[in-house]
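Rather than the whole complex, this shows some of its chains in their spots.
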Amino acid sequence: MIVNPNTTASMTRTVLAGAEAVAGPSTRLVGSTAARGVESVESNTDEVWGALAVLEQVRTGETTGVDGYVIACFGDTGLPAAKETARGPVVGMTEAALFTAALLAARFSVVTLPPRTREQSHRVLRETGLAHRATVRAIEEPVAEVHGGSLHLLDAVAGEAAAALAADGAEAIVLGCAGLADLVGPLTERLGVPVVEGVAAAVTLVEGLLAQRLSTSRVATYAPPERLGPVPA
Amino acid sequence: MIVNPNTTASMTRTVLAGAEAVAGPSTRLVGSTAARGVESVESNTDEVWGALAVLEQVRTGETTGVDGYVIACFGDTGLPAAKETARGPVVGMTEAALFTAALLAARFSVVTLPPRTREQSHRVLRETGLAHRATVRAIEEPVAEVHGGSLHLLDAVAGEAAAALAADGAEAIVLGCAGLADLVGPLTERLGVPVVEGVAAAVTLVEGLLAQRLSTSRVATYAPPERLGPVPA
């Protein structure tokens, strides 16, 4: 299940299409949209609602036989709660993108949007430990404009990415937002370096974990919770 | 306002009493309890509900003239959203406790509960940068049992704290849970080192920020959010 923490169904469709382009033949992907919350996740307040939406969607997924989950929001909102809720593996698009970029390049840069969300990227870099190999840059565009395709952002993202290659020593680019899959091709061509899209990366990681029969450790941090909260599961 | 992210009003009263013991004469403290959510915060799932409750309480506080906020939950759930919502300063009890301990001791140890929440302490240690000066230990007690006083935990906490002093080089102890203010006195006496209670620490920090006429920076990470979410503010 591709979990979209916001309420914009067109974003879910866009993201799902990108995911399907990399998924294996035996993988069946399901897109899921937040039933309530915010139309895009661009602030700490949005992340609170996004986390609740992730939790509710994963809880639903557990009742419908979902094997694994991808959290399709840069910043991985709700990821810890999802990991402790699901029986199967859960991968955030941000952690997926960072680990993938680290396999491909000595150093890389995240290009995210809008600037106020840079700290979300830094937070995941701290958790993954990759801060010494990455910089974070941002373009001045609201996420909400991305839902129907992102080619209008190509010049802005390419400009910031080129600056990262020239000034930061970056050798690959991570797209810092869900819904930018259509940028991967043109950006790769323009920049000549790997361009990592986190949802695609996360889909292949979940597939890999399932192939290894691995799931989240349940002994402490992600043990099943004592209580579910006020919403019936 | 002392913001209790859980729904247990007796916990709010206990925490408020501890806060009042340190507040200045011109400070008027208000306790606030989550209107919905979970009865205690002990898991990542609980934190999702706790963050929502923090957000809703701060939003209410903004309509009732609150000058500053303390988030009374170890792990500082909901803190980023609270910082971007409130006009005045917001301090989490965890960041408050860590900075306070760092003023008093070269190294210190957090004694938290239950063990599954250790990672919440590590997360705030990473954000504050104090991981090189602290260890995290835990006792096997549920938070839910704390609401009516915590003296029954004295031996367990003192044992773990003494181990930290002996084995970790700790020179002060941070209590890793709200509602443990009644442990400060007996533990200090037994251990002979400073014992830091985060809500008390946070109350004095908010008072200090107000005296300096300082509040959260609003230019990027904590700028006012674009939207409030589905609940009327």
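Think of it as A and B in the order they're written, each chain with its own count starting at 1.
Simple rule for what comes next: a contact is a pair of C-beta atoms (placed from the backbone, for glycine too) under 8 Å apart; a residue touches a chain by one contact, two chains touch by 3 or more.
What you see is a predicted model, and the numbers here were worked out from it, not measured in a lab.
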item	value
Whole-assembly copy number, given 2 chains displayed	6
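As a convention for this text, only the chains that are shown with their structure count from here on.
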item	value
Gap in Å, rounded to a whole number, between the CA centres of chain B and chain A	30
Footprint of chain A on chain B - complex, ascending	36-39, 42-49, 51-52, 55, 78, 80-81, 83-85, 115-116, 118-119, 123, 126-127, 142, 144, 220-223, 225-230
